[in-house]
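Every protein chain except one is present and positioned as in the full complex.
The letters A and B name the chains in turn, as written, and every chain counts its residues from 1.
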Amino acid sequence: MAARIDVRKTYKLYIGGAFPRSESGYSYIVNDAKGRFVANAALASRKDARDAVVAARKAFGSWSGRTAYNRAQVLYRVAEIMEDRRPQFVQALQQSEGLTTARANAALDAAIDRLVWYAGWADKLTQVVGNANPVAGPFFNLSTPEPTGVVAVLAPQESSLLGLVSVVAPAIVTGNTVVVVSSFDRPLPAVTFAEVLATSDVPGGVVNLLTGSAATIAPWLAAHMDVNAIDLVGVAGEQELATELEVAAADNLKRVRRAPVAEPDWTASPSLDTMTDFVEIKTVWHPMGV
Amino acid sequence: MLAAMPPSPTADLTGLSDVTASESSLTRFLHGLPGVDQVGAEARAASLATRSIKTTAKAQALDLAITMVDLTTLEGQDTPGKVRALAAKAMRPDPADPTCPAAAAVCVYPDMVATAKEVLGDSGVHVAAVATAFPSGRAAMDIKLADTRDAVEAGADEIDMVIDRGAFLSGRYLQVFEEIVAVREACARPGSEDAHLKVIFETGELQTYDNVRRVSWLAMLAGAHFIKTSTGKVQPAATLPVTLVMLEAVRDFRAATGQMVGVKPAGGIRTSKDAIKYLVMVNEVAGGDWLDPDWFRFGASTLLNDLLMQRTKLTTGRYSGPDYFTLD
Partner (left out) sequence: MGIDLTYAPAPESRSIVDLKASYGLFIDGAFVDGHGSGFKTISPATEEVLAEVAEADAADVDAAVKAARRAYSRVWSRMPGSERAKYLYRIARIIQERGRELAVLETLDNGKPIKESRDVDIPVVAAHFFYYAGWADKLGHAGYGEDPQPLGVAGQIIPWNFPLLMLAWKIAPALACGNTVVLKPAETTPLTALLFAEICQQADLPPGVVNIVTGAGETGEALVAHPDIDKVAFTGSTAVGKAIARSIAGTDKKATLELGGKAANIVFDDAPLDQAVEGIVNGIFFNQGHVCCAGSRLLVQESIADDLLERLKRRMSTLRLGDPLDKNTDIGAINSAEQLARIRELSEIGESEGAERWSPACELPSQGFWFPPTLFTGVTQAHRIAREEVFGPVLSVLTFRTPSEAIEKANNTPYGLSAGVWTEKGSRILHVAGALKAGVVWANTFNKFDPTSPFGGFKESGYGREGGRQGLAAYLKTEQGGR
């Protein structure tokens, strides 16, 4: 029997809860780990980045205004749906990272577990990093973390799912909204993740996912005056680019999570810094009297 | 109809008279006054208390404070002899120094008014009498009015009445208002000058500054000439922040109506240093117009001697001692 001609798909961007093509019209070929064609992915442009920032800003008010309990539920729901889509993720991981079925399953397990772990932080971080302050006077004084705002996330290039979840979840669980630039060579797990988000309870605009080149898009995000923070882990090892981005980020004093010299081991237990780097401590004073 | 919000400087008397038309309008008005934040008010009072009044300013302030003293004795053991001595002291606080001014008044129970008046005559030092079942105010209205009329007939220049704190705290503002109006009527002295009415709140029993502000407005609306903190029989008596709130009230009342009302902190003011803090507060909160015995008084007994000692220190350059000042 002759082989069936398969339906080839062009993966699109995920912005504001919708899946648009790149505004530029460009796409790029995504090959698997062995160099075989897998799909076309949208090649995000600076204008896509701009639109994604607008969508993220628009979503910020209501997402950050939700109860922590609700954000926990929403993130946990994402984990549930990822479980539902195991075969699709496993296949994407195998294609992208060239993993064996067993290793792809293990990576997926870790990614889902990571999401569950962060989901649980939603209503605990305030208790762990906030506190009452015993000031020397008749004042009630409370310090609590609040989300920084819109965070640009350059997702890791190698760990296309566990790494992605490990940078997106800590940013959004506290109430930030994100614009993510996925791994250039390995975008498929990210695209699948976007499809999960779209069918879960994550409001449109909370996570915006751009496939494409960090070197092209990141400078626009780093310099964007309505982006409050940037995670540079996606350009790990690219010292020159990372420095340029950090310089650009200084224009509006973005909070910067610097690029490490090499992509970190994502299987290690995360630190609280993954969340606290993108929160602001707010301290409120009020007199105590009758 | 005056809005139930901060008294605007343009509010007129017509508007304010509507306020007292009914219990509900009065309550609305008093509860609509801006709140007082305790911590902020106390911080402001404490900050004014750090003013450093030295040399010529101090001399001026000490003399002014002496002229504002209502020299007070309100004891069960008061006798004509004690009151006569006090009256003599009020006229000549420092017998050794003729430049020393006289006190404002002596403040006594109604039955001692005649005795005090006998000594003071037309010296210019007034006789003030506490009335209306002082200090608790717990008596029937006709008794309070009779108490007042007795004192007025005996020649009291000023009546220091107490409000019914129970009525105030249970929200019967109109009753308190009407009592003050009635007592003020009882201060009338046909054919001669009416006695001036000071209204004592007993702020230590009212507790909150919100209550102090409300009762200040209530008394001023009812026609008080002076508003006074305390009887001296309840702790805390006068404090700087309570007086601050009352000074703000008379300031705002003048802005709203054009009428000035005096303020009298009483009880617990014992030192010149304290008295000067009050004067600074009067100066900076109500304004220099109130730096006058017609508009500001101290209800005190031991304060006078400390003022005299400090005065002597300023003039002689050395510290004095209690042996050099008369004890009454």
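Operating definition for what follows: a contact is a pair of C-beta atoms (placed from the backbone, for glycine too) under 8 Å apart; a residue touches a chain by one contact, two chains touch by 3 or more.
Note that the structure is predicted; figures quoted are calculated from it, not measured.
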- Any idea which chains on screen the missing one touches? A, B
- Contact with the hidden chain (one of B:V39, B:M91 or B:V234): B:V39
- Interface with the undisplayed chain - residues on chain A: 128-129, 131, 133-137, 139, 141, 143, 148, 166-167, 228, 233, 239, 242-243, 246-247, 249-253, 255, 258, 260, 264-274, 276, 280-287
- Residue positions on chain B contacting the omitted chain are 5-6, 8-9, 34-37, 39-41, 43-44, 50-58, 60-61, 64, 248, 255, 279-280, 283-284, 287-292, 294-295
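Keep in mind that, in the parts below, only the chains that are shown with their structure count from here on.
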- Return the distance between the CA-based centres of chain A and chain B, expressed in whole Å. 69
- Task: Under the touch definition given earlier, write down the residues of chain A that touch chain B in their complex.
- Result: 137-139, 287-290
- Message: Considering only the defined contacts, which chain B positions touch chain A in the complex?
- Response: 37-40, 42, 207-208
